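Below is a slice of the complex: some chains, not all, each in place.
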């Protein structure tokens, strides 16, 4: 028995392979191939356009796949969400589907789109959103480069954005957010009923989430004189349980703790002032609470 | 005194430099140079075609070198094998020298090559193998791109393969394996008699093997309630000796263990179920048992 898993080809592919590597799966593929090898003989991977993965999971051609919430919704795919994975091409910002118009357009809010023309790669999602706002507009399918179509070809677009910088560069203004779209590990409903497949997917979920969590965390070790321990603990974030062990033949303690990388910028100077010595920081592959 | 070491130029170069880096030696080289710098003043490195290294080690122009077992054999080089290093360009599979014919050829086994024409970069090894099977065939030297020569120019080839995918892509079928060829750190016999050089090479061998071992392993730390320790230990592979230390003023233990990266995929869910908390995984540079 094998688990058939669809992974996204293209701009998200490299980040996905790296995430799987950190999670413990080596996935590799020739430059023009769509059939990667994975070092788990119980999994078969297919590379596919992210747009199509939810449809094939829904239909059962795949047991599970990774794709954005946007495409799951667009395909009206009736699938099980196994894990919510916040990662993307460039940043750790979530991807959003937004409505945008030209900077100098008269259109200020969703309602102003009445009777206008909107281009988008996600026609279903956009139509549904406009309908919910009581707006009738011509929504047309765009094959790409959607952001250059305003104002020459259409009045507005519904396009995906991570930082908004591409929209700004094209002199577009966001007037509404249709949805926020993290990547989802999602499963076919029948596959999820299968015990072996469900456990396989749950384990994969633990490892993927553990790897994502580790991206933003680091390990810290330091030596602390026994009498200074309370001061050090006072500085460290309350919810973190440090590992404290006594050193042989001395009154020093070894303290270890896992912290958010961003906190470390402020904490290192503070714990040094509080008496810690020989502080070292190291990177983590996975963190499982 | 310096140790003269030959490293392979070309497709294996990048992987070799990374292996040495992990082992603790920084080797770097200009894009078109053959004389790398290394941050150990007692070693002098020369880049060379892998095919030629065993010959120069045999002749004593080099004290030692890295090359495949295939080329050591082809050159009939009488050298000392210091370490067997399993690494390669793409995968961790060993490289094999195989005999291959066209998919639709009548040739099914080695004996069918009687009177046929075989192209290969390893003429000596191939001739010897055929002779040992009682086969007489015309073995001709190929300058490369050997796999495209069947069936236009020759009946069969003896070619190196890691995954077999290039052979399959050219519609070739493997009929026999001539030899398996790991990379070998090998030394000139006289150099090996020299105490200083032998110790230098043995230390290098420890570090290279330590780095290779670490590639497939990770470190795992977790906190475990004292009473759950036996359950955790039961889950961990028997042969691994975990480091267990008592935390200060608590009934928790810190457990550390080094594991195969592939086992971790199954172990993390298991040890979590057995009561471990705050599990972190980190990468290793070297593992020396």
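By letter and in written order, the chains are A and B; residue numbering begins at 1 in each of them.
The definition used in the following text is that a contact is a pair of C-beta atoms (placed from the backbone, for glycine too) under 8 Å apart; a residue touches a chain by one contact, two chains touch by 3 or more.
Remember, predicted model here, so these are calculated numbers, not experimental data.
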Subunit count for the whole complex, all chains sharing one sequence, 2 displayed: 6
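One rule holds in what follows: only the chains that are shown with their structure count from here on.
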The angle in degrees, nearest 5, through which chain A must rotate for its Cα atoms to match chain B is 120
Between chain A and chain B, what's the gap in Å when you average each chain's C-alpha atoms? 36
As the complex stands, chain B meets chain A at residues 90-91, 165, 218, 221, 223, 245-249, 254, 261-262, 264-266, 268-269, 272, 277-283
If we count contacts the way the header does, which residues on chain A are in touch with chain B in the complex? 24-25, 28, 30, 39-40, 202-203, 206-207, 210, 214, 219, 241, 243-246, 253, 256, 258, 282-289
